[in-house]
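First, the structure itself, so that you have it in front of you.
All protein chains but one are shown at their positions in the complex.
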Amino acid sequence: MTQQDPRIHVLTTGGTIDKLYFDALSEYQIGESILARLLEIARVKLPVEIEEVTRKDSLELTADDRALIAARVAASPAERIVITHGTDTMTDTAAALAGISGKTIVLVGALAPARFSESDATFNLGMAFATAQIAPPGVYITMNGTVFRADQVVKDRAKGAFVAR
Amino acid sequence: MTQQDPRIHVLTTGGTIDKLYFDALSEYQIGESILARLLEIARVKLPVEIEEVTRKDSLELTADDRALIAARVAASPAERIVITHGTDTMTDTAAALAGISGKTIVLVGALAPARFSESDATFNLGMAFATAQIAPPGVYITMNGTVFRADQVVKDRAKGAFVAR
Amino acid sequence: MTQQDPRIHVLTTGGTIDKLYFDALSEYQIGESILARLLEIARVKLPVEIEEVTRKDSLELTADDRALIAARVAASPAERIVITHGTDTMTDTAAALAGISGKTIVLVGALAPARFSESDATFNLGMAFATAQIAPPGVYITMNGTVFRADQVVKDRAKGAFVAR
Partner (left out) sequence: MTQQDPRIHVLTTGGTIDKLYFDALSEYQIGESILARLLEIARVKLPVEIEEVTRKDSLELTADDRALIAARVAASPAERIVITHGTDTMTDTAAALAGISGKTIVLVGALAPARFSESDATFNLGMAFATAQIAPPGVYITMNGTVFRADQVVKDRAKGAFVAR
């Protein structure tokens, strides 16, 4: 609320949030990001730029991919960064971003694809947008109704939820 | 993130966010709050208490209603308060809450009913939950993708959006 | 299945099925028909032509409106006609269509707007499309999971459902 520059830079990397279902293959794949559509439905009026960096399940992200994501964040003119990301290695990518100063960076994903009628994607994105606007610089994860510092959270696969550690 | 008490107290007052459509009357009415269902879909794991205070279009809220809402907020043991509210007089209720100290209070609503397949309700609620967790004490409004200080925003009915003033 | 001409001519007249919600007015209005979008989601591959005749709540339809609807049906080159219509006077319009021979005409609407995430609109439309294809010439109403002959059904407003009479 006190930042000079209101724009939010959204980087998409893939993950469950953008999964489609292809009947011809009887499997899901990660599709073109549905982010722009979700922000339109949410009637977001802030200036937002959406950029695709990768389109991968987060288990397939490599060290090079994480370096690319970090480079894009560092190079962004925006101070507020939202990154959509698969949930399984979200904390690894967060660690790769920890050295970037002066930016509020929020990683966010979904436990059910955004294209499902019942998904956590939109709520999580709302948390990410608010956090990007008002949290001090640092790296955050917004999942399961909670704003976590990225270095204080783990995904508990058995529970299907992010929990503080 | 630094607060001792993670619980969020949600007060519902009515408004578009909870509107139903009654065919027998061919009109919209405000129904039982859909909040609990939305938080379940969002897989919110924080402790949340939901309490109905009123069930009104915000144009019908009286000074007594606002006094009641303020009394409930002041009496709440929680430090994080989310209030769902009709959008037309949201800033009036915010003004009635301005004197309450030590709590982060977020008013939130929707421009389309949450029961619509395309509504801003869930995204707005996500913003409200994040703001309640991380903003300093004060009164906020989270609409149109933006976290506003409640005394620095107006609803522009012609635009159908909240804008900074 | 035995008809030579597979095309379906859809006439839209308004009604709850196409109701929008306008926050600026805190009321609903009948919007541009959502039919084409629903048929796209349903992956309908038959040739379909959609034509707007009126855009009214069915309680506001006049004798002239019904004459216009009947004229459009009679003039249509298609043998399979689907008419989307408000539910309150659906049987009146059906009566005005009773004299048209050689066509299978199905009136259909919804008890909740199609834009709601939980609406009967899509199921009802599916029934209408099947009935238009396979029922003998005549006038039908497809609501509440049932294919009714139009002269053997009434809307029971208290029950919020169509029932045989």
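To keep things simple, chains are lettered A, B and C as they appear, and every chain counts its residues starting from 1.
Just so we're on the same page, a residue touches a chain if its C-beta (ideal position, glycine included) is under 8 Å from a C-beta of that chain, and two chains touch if they have at least 3 such contacts.
The structure displayed is predicted, hence computed values, not measured ones.
Participant: Wait, the hidden chain, what does it touch out of the ones we have here?
Facilitator: It touches the following shown chains in the full complex: A, C.
Participant: Of C:A98, C:I134 or C:V154, which sits in contact with the chain we cannot see?
Facilitator: For the chain that is not drawn, the touching residue is C:I134.
Participant: Need a quick check: the contact residues on chain C for the chain that isn't drawn.
Facilitator: Touch with the absent chain occurs at residues 1, 6, 38-39, 41-46, 48, 111, 117-120, 122-131, 133-135, 142, 144-149, 160-161, 163.
Participant: Write the list of chain A residues that the hidden chain touches.
Facilitator: Residue positions of chain A that touch the missing chain: 16, 19, 21, 23-24, 26-28, 57, 59, 87-88, 111-113, 115-118, 157-158, 160.
The definition used in the following text is that only the chains that are shown with their structure count from here on.
Participant: Linking chains that touch, what shape results: line, ring, star, complete or other?
Facilitator: It is a line, because the chains touch in a row without closing up.
Participant: From the Cα centroids, identify the chain that ends up most central relative to all protein Cα atoms.
Facilitator: The most central chain here turns out to be B.
Participant: Note whether the interface between chain A and chain B is symmetric in residue numbering, meaning over half of all numbers used appear on both sides, and answer same or different.
Facilitator: same
Participant: Please report how many Å separate the Cα centroid of chain B from that of chain C, as a whole number.
Facilitator: Between these chains, centre-to-centre, one finds 38 Å.
Participant: For chain A and chain B, what's the span in angstrom between their mean Cα positions?
Facilitator: 25
Participant: Considering chain B alone, which of its residues make contact with at least two other chains?
Facilitator: Chain B, residues with two or more chain partners: 111, 117-118, 160.
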